[in-house]
Each structure stands twice: as C-alpha cells, then as structure tokens.
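Below you'll find the structure I mean.
Every protein chain of the complex appears in place save one, which is left out.
The first chain written gets the first letter, and so on, giving A, B and C; residue counts start at 1 in each chain.
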Amino acid sequence: MTTYVPDIEKAPEAGSRKEPSYLDVTKGFWSWAGTLDHKRIGLMYLVGVTAAFLCGGILALLIRLHLWTPDGAIFENAVYNQVFTLHGVFMVFIFIIPAIPASLGNFVLPLMLGAPDVALPRLNLASFYLWLTGTIMAIYSILSGAVDTGWTFYTPYSLQTQQAVVSMGLAVFTLGFSSIFTGLNFIVTIHKMRARGQTWFKLPLFCWAIYATSVLQVLATPVLGITVLLLAFEHLYHIGIFDPAHGGDPVLFQHFFWFYSHPAVYIMILPAMGVISEVVTVHSRKPLFGYKLLAFSSISIAVISFLVWGHHMFTSGESEFVMLAFSFLTMLVAIPTAIKEFSWVATIWGGSVALTAPMLYAIAFLIIFAIGGLTGVFLGTLSVDIHLHDTYFVVAHFHAVMMGSTALAFFAGVHHWWPKMFGRMYNETLAKISAILILVGFNVTFLPQFAMGSQGMPRRYATYIPEWQIYHQWSTVGAVILGIGFALMLGYLIHSLFAGRKAAANEWGGVTMDWESPTPPNLYNFDEEPVVTGELYDYGHGAKH
Amino acid sequence: MAHGTDTSHGHGDTVVDHSHHAHVCSFQAFFGIYVTLLFLTFVTVAIAEPVSGLHLGSASMLVAMAVAAVKAALVMTVFMHLRWDTAMNNLAFLGSLIFLSLLFLFTLADHSTRQVADPIGGTPVEVKRFGQD
Amino acid sequence: MGHSTIVTPTPQGGFQTHTVAHHFKTAEQEFQSAKLAFWLFLATEVMLFGGLFAAYIYYHDVYPETFQKGGALLDWKLGALNTGLLLTSSWTMAMGVRASQLSQRKQLVWWLVATVVCAAGFMVVKYIEYSTKYHHGIFAFTGLFSPDDHYAPDLQGLAYPQLYFNLYFTMTGIHGLHVLIGMIAIAWLIWRGAQGRFHSGWYTPVELVGLYWHVVDLIWIFLFPLLYLVP
Partner (left out) sequence: MVQPVIAFQDPLGQLPPQASTFAGDVDELFYFLVWVSLASFGLILALLVYSSIAHRRKTPDQPALSNTTHNTTLEVVWTLIPTVVVMLAFAWGLKGNLDQQVAPADALQYRVEAFKWGWNFYHPGATTASEHIYVPVDKPVKFTMTSRDVLHSFYVPAMRAKRDVVPGVKQIVWFQPTVENGPLLDAAGQPQTDAFGNLIGGFDLFCSEYCGDGHSVMHRKVYVVSQEQFDEKPWDLLPEDPVGRGEFYYKLNCVACHSVDGSRLVGPSFLGLVGREGRHTDGNAYTADEAYIRESIRKPMAKVVEGYAPVMPEFTEAQLSDEAVGDILEWLKTLK
C-alpha cells in the first residue's frame, strides 16, 4: 500500500476516472431495485434504516412529550403502550440491527477487502427485500390494530392481548432472516474474498467487528425466529409452550427471547465499535493502539455475549445458582469492553487529531459509551440490579449503549464515508454543531433518567407520581434538543447531495483499502486489483503491530 | 480490472486451484455406513422401554441420545463429507452445536436448580407444576 | 474487474458448461464460497430446531409422566419405518452427489429419483399418522380432545396432555415442511441433472441440496427416539 499524503484542498481532476462511478454507470428505478452491487444495496439500506430511525425518533419524541405531566399529557394509557412498543420494535428490529452492518458494512466491507463485491450478491439483495417485507409487515401490524406488548413480547401478556401480535411476530421472523442472510454473506465474504496478501491480521478492525457481529447474527437469530414462530402458534392455537394457563412456563419464553436478544445487543454495538476504530485512527492519523487486543476483544465479546442472557431475568424467578453464573459471566464482558475504550483513547493520545465532524461524533461516542459501559456494571451486580431492574436506570443505560453509542457510531460512519459514497461533502460547520447538539441533548435526556431510576421510577409507565415530574421535564427538554440535532443533520446531508462541494479523492487521508478506490468507486470498485504489501494503518511511520 | 484467464493464487482461505480435488467416497464406504445406520436404528428401538420392556430408568434417555449422536456423527462425517472438508466448514457446523448446548445448559440448569416455594401453612408446592394450584 | 468469465471444461459430451459469476476469480473460489455459506445456513437450521428441542427436553423434565404416556400413544413401528425411509434417502442422496462428482448423468438422476421416492414415502406415513391422530380426536394445535376421544382414558389425570401432542405436531410439522422443501429442490435437481447441468466441473447445487437433505435426516434421527420411544 502506498503511503498517502492527503491534500484535501485538491479535488480529483475531471476526467481522471477510467470508468464511470457506480452511481453513474446505470440509471433508472430498476437499475437500483434490481441491483446486485453491494454499494447500491448499502445505500438502499441507508435510506431505509434512516427512515425507520426517523419514525422511531418521532415516536420517542411523542413519548417524552406525553410524560411532561404526571398524568400523561397526550395519550390514553393504551395508546401510550402502543407508542412505546412501536418505538422499540422500529428502533431495535428495523433500525439498529441492520443499521451499521447492512448499510455501512455492505458499502465498506468489500472495499476494505479489495473485493469487487460481496461473495453472494443475490442473497444480499434478497436480504434487503426481506428487510423491506418485514418492515411492511410491521407497518401492517400497526395499521391492523397495533401491538402493546413492548418489544420483548413477554408471555402471557402477549398471548392475552387482542392485538396484532401474530403479524408483528411474523414481521420479526422475516426481519430476523434478513439479518441472518446479511451476516452469513459477510462471513463468507471475509473468508473468501480478501485481496492478495491480506492476512487476517491485516484486516481493518471494522472487518473484525463485522465478522464478530455476523457470527452472532447467524447463530443467535434462528432462536428468535423459532421463539416468535412459537409465540404466533401460541397466540393462534394455544399450544401451551409459553402459556401458564396451558402448562407452559413464561420464564422459558424469557430464556428463549434473551438467548437471542442479549447477543442482539452486541449485534448492535460490535459494528459500532468497528466504525469508531476506523474513524479514530484516520482522524488521529495514528495506527490503532493495541490492534490485536482490539481484534481479539471483538471476538471474545461475541462469544461471551452468548453466556450472559440471564442477567435480564434476575428478578424473574430463575434459580439463584443460574443467577450467580450469569452475573459472573456478565462481569467478564466488561473487561474486553474496557480494553476497547482505553485503546481508543490511547489511539487519540499523541495523534494528529483533526476535530472533523466524524471525529466529533466519535468523541461523543467515546463519552457516552463510557457512561453506558460503566452503568452496565451496576446492572450486572446482583444485589444492586434487584433494585435497579425494570426502572429508568435500565432505560437510560441501554439508550446510552444503543442510541448514544450505536446510533452515534452509525452517524460517525455515515459522515466518515459520505464523501466516498457520494463524492460530495456536507457542510462541516453545521455537522459539528449537530454533533455537539446531539451530545448535549443525549445527556440532558438520559442523565435525569439515571437519577429517576436509582430513585425507583419503574419503566413503561404511562403515568407517574409527581415527585419525578422535574426529571421527566428535563428529559423531555433533552429529547427536543436531540430532535433538533437530528433534523439539522438530515437537512445538511440531503443538501450536500445536490449542492455539496466535490469531495477529494481521499477526503480524510485514510490508508485502508476503502480509500484506494476511486471516489465514488467504480461498479466493481477498483481500477486495479489491489494487493496488500505494506502494514495496516501505516500513516508513513512504518507502523508495526 | 479484467483478469481473463487469471490463475493468480492467494484468495482469502481458498485453496486456489482450477480443478478442485473433492473427495469421492467409494460405494462400499457409503453402503457400509448406511447398513450401520439401519443397525443402530434397530438398537435404538430394541432397547426402548415401550418395545423391549427394559427398565433403564433415567439412563434410557441418555442411552437413546447417545445412539442418536453416534448416528448423527456417521451422517455428518461420511454422508456430508465433513471428514474431508475444510476446518472452517467443520467449525461453522459444529460451532452451532456448541452454542446450542449453551441454550440447553442454562435453561435446564435454571429449571433443575429452582427453589421450591412453600405456601403459607401448607405442604410445599413444587414450582415445577405450573398453574396447578 | 471481473467482467470476464471462466468456463469450466466439459468433462465429456452431453454436459452444459458453467459460467463463473463475475466477482469470483476461479470456479474453486465460487464453489467454496457457496459451500461455506450453506454450512452457515445449516448452522442456523440447527439453532432453529435446537430451540424446539430445548423446549421439548424442558417440558419432558417438567411433566415426565405426560410425555411417557403421550409418547406411548404414537405408533413406534411407523416411526421406525419412517426412520428407515429417511436413512435410505440419505444414502441415495449421498450416492447422487457421488454420481455428480463422477459426471455420471444417468446414475445421478436415478439416485435422486430414489431419494424423492423415499421422501414421498415418508410423507405418506406421516399423513397416515396425522390422520390417525385426527380420528382419535387429537387435533393439531387446538389442544382439544373430542368427547368420544379414544385416548382420553389413557390421558386422564395427566398434567397438560395437550402440551406433548402440540410439541409433537409442531416439531414433526416443521420437520415435514423441510422434507417438502427438500423434495421440491431434489425434483429441480432431477430436471436440471437430466439436461446435463451437473458434472465434475460444477455440481454445487447437488452438493448443497445433499447437505440440506442430510440435515433433515439428522434432525429426524433425534426426533424419532425423543417422540416415539420417550423414556
């Protein structure tokens, strides 16, 4: 790999391309709807998940506005329950699980491997359409009576409710298979499509993170599939597997559900960690600190994440013995997570730190991820969790990890690869303002929720006792700030597509293979078949790992 | 980047060679395995309580599963060629069994170690009997 | 990159050539990618059925008597017959893959036909079993026992007898669905195989469907003793 001395002022000369970019090579609706190009599929996902994020975000704002007064300002309780359920379903199953792997992963992974496409392009497109079908089914469930079970579908409540649990369950089943096929495709791609000379330890960390994620997607999601399928059977025919009225055990449902849904948390956060690794190294112009430890920590997080699901059930009546085991194993996850955080900070330390928009998003990630990670230890600790379980402390904790970390990493990645995707740049000043608004808004929203939660405010409450009103009002103010930040982002990103300045060939001076392709890349990505000879993350110092 | 009749080596893990040397089993090998499988099915049935009246108690489930595991291993190694397949393909499939065993391990451990609740002034009620008050 | 294609040499007359997809460099890379992907897919199948097995073992532990008496009401002879049929089909499938590896077009077709016949036999036996249950008043999923239920005396006083039968119907039903899907896939292989589509240079679909079929067999190997010979 050649050492790249970036010169972002100089745009690539017109006509220097050998082939048209993937955006220009064909035109028209069907050239997108039927495309097998990983980059176009990535962009379709990007549009799709952003729309889902928008829907989920509007629902979140409604929730916060409703909770402005103790009696609930907007909805009846029943409607409130539907709103928070849909917020959860949209954000978890439709937005955040596919967000980074299916959009950024699809776009960037083959580029980083120097490959012309993913290994199975048809399966990739099929996976997108499964996602679309699942989303349409979820929307159908809303229109045909909505669901008020919470995104966790706990039995027997989900069996007694009259609402569209069956169609929502099948929607989740379909979305699950979309996720499985994406993960399966990426594992094969990483194994079989790497460039010549690209050994495993010359894989950028984003690839490691996507690999670990994919393992989870392939192995954990089928259990969710069979669980929601059984739930649908149960709802329709009362087969009794999860219904205590027919001999079933609701705790078994929780075991099945969390066997998937705890690894799912890592399906969400691992790719975010990968994005942050890339953004941090490029914008600090410094090799990642502790590369191997970072790579191994991704894999170890993936493996341990299968062993900790019971910490969602400490008050459910599972046995003390199992609680002991799950608490211990949960603590083990904290260790690789801490290693990652420290390694990123050490990467920035002594770098040539450019406070660009992607870097600001990444720094915001590092701050909020620290909060999310540290509060996770509280919840893994048995006696403290008994008090905090099912309170706003949990709500704030997982929003710190999911929204404040994964969603921010997703946006850091979008800003980082935006010039590569579209060949255009957004307004950096506005982008920085929006990053700061989101960081501030997040903390104003969720720090009061930590406070409320430790005081005992239970979650999923449509009304609450007046002592907590001031916290709820701060939280609502924060949510509005967050909303403004995201609206601003959407505005300048769309604006840049039409009026943004032309991006440089290598806007940030990245040295992984994704930056070696033309900007935007060709249909089959590279002008010349890339061959890896140098070290990874070599910014001209002769980096050694 | 047209590579035409490119025969370059070094793609990821792939053993790059135009003609792949797939392992072809002999008729005798497949037939032998087939007969063994039928024999093991006979063993499973013969030792089962409803058929033979053997009382193996709690061991009967273990024995039946052990025989089934042997049959499964034969199908996987020979019929499915795992014996001659790449390490990664072995790992992909066997890995799922390892992770599946975690699901079994923890749910069953939870069930078998749950506390027995005692109701007020009554005989202990087994938690195991759901919905049977 | 990748606009060119590689054409595998036809081993002998009467076979169709195969064009390697644009993004692969070699037929071997394409074959190995498809195979790894399929192994991973089979891993998801194992996890999916694994959930059902976990539920089965769990409730077997909770209601041992129900499961023993429920299992005794199934006809183990039919179950054993079905095991034999599936094992036979697994063997013929393995022989079919072997035939395609050796570019034996006619043998391939006949082995595959034998496989489908065994599978169809399996489904017929399954139909007989299901309809017997139906006539005895054990319906899938309703959990209802009809008033003139022949089995009712055997199940009197048992905790949740319908739980066993619902698990039985769910597990064998989803397995049966896999058998049906497999039969369709094998029928397609027969059609294309007769045209000479598969040969030593390219037999990926035969290999993959073969793997799928063996997994269907594997699952039944565990289902049979669990459901019919419940210890």
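Here is the rule we go by: contacts are C-beta pairs under 8 Å (C-beta built on N, C-alpha and C of every residue); 3 or more make two chains touch, one makes a residue touch a chain.
As the structure is a computational prediction, the values presented were derived from the model and not from experiment.
Q: Touching the absent chain in the whole complex: find that residue among A:74, A:382 or A:480.
A: A:382
Q: Determine which one of A:36, A:51, A:338 or A:531 touches the chain that has been left out.
A: Touching the chain that is not displayed is residue A:338.
Q: For the chain left off this view, which of A:160, A:199, A:429 or A:533 is in contact with it?
A: A:160
Q: By the contact definition given up top, give the residues of subunit A that touch the hidden chain.
A: These residues touch the chain not displayed: 5-9, 70, 76-78, 81, 148, 150, 154, 156-157, 160-162, 244-245, 249-251, 284-293, 315-317, 320, 323-324, 327-328, 331-332, 334-335, 338-339, 341-343, 345-346, 348-355, 359, 363, 366-367, 370-371, 374-375, 377-378, 380-387, 389-391, 451, 454-456, 458-466, 537, 539-541, 543-545.
FYI, only the chains that are shown with their structure count from here on.
Q: On a C-alpha centroid basis, what's the spacing between subunit A and subunit B, in Å?
A: 33
Q: Provide the C-alpha centroid distance between subunit A and subunit C, rounded to the nearest whole angstrom.
A: Taking the mean C-alpha position of each chain, the two centres sit 35 Å apart.
Q: What are the residues of subunit C that contact at least two other chains?
A: 1-3, 29, 32, 36, 40, 43-44, 47, 50-51, 54, 58, 62, 159
Q: Could you say which residues in subunit B touch two or more other chains, in rising order?
A: Expected reply: 1, 3, 8, 11-14, 88, 95-96, 99, 103, 107, 111, 130.
Q: If you look only at subunit A, which of its residues touch subunit B in the complex?
A: Contacts found on subunit A: 190-194, 196-198, 219-220, 223, 244-249, 251-252, 255-256, 259, 306-307, 309-310, 317-322, 325-326, 524, 526-529.
Q: Tell me, which parts of subunit C touch subunit B in their complex?
A: 1-4, 6, 25-29, 31-32, 35-36, 39-40, 42-44, 46-47, 50-51, 53-54, 57-58, 60-62, 71-72, 76, 80, 83-84, 87-88, 90-91, 93-95, 98, 101-102, 159, 201, 210-211, 214, 217-218, 221-222, 224-226, 229, 231
Q: If you look only at subunit C, which of its residues touch subunit A in the complex?
A: Per the touch definition, subunit C meets subunit A at residues 1-3, 21-23, 29, 32-34, 36-37, 40-41, 43-45, 47-52, 54-55, 58-59, 62-63, 140-143, 159-160, 162-163, 166-167, 170.
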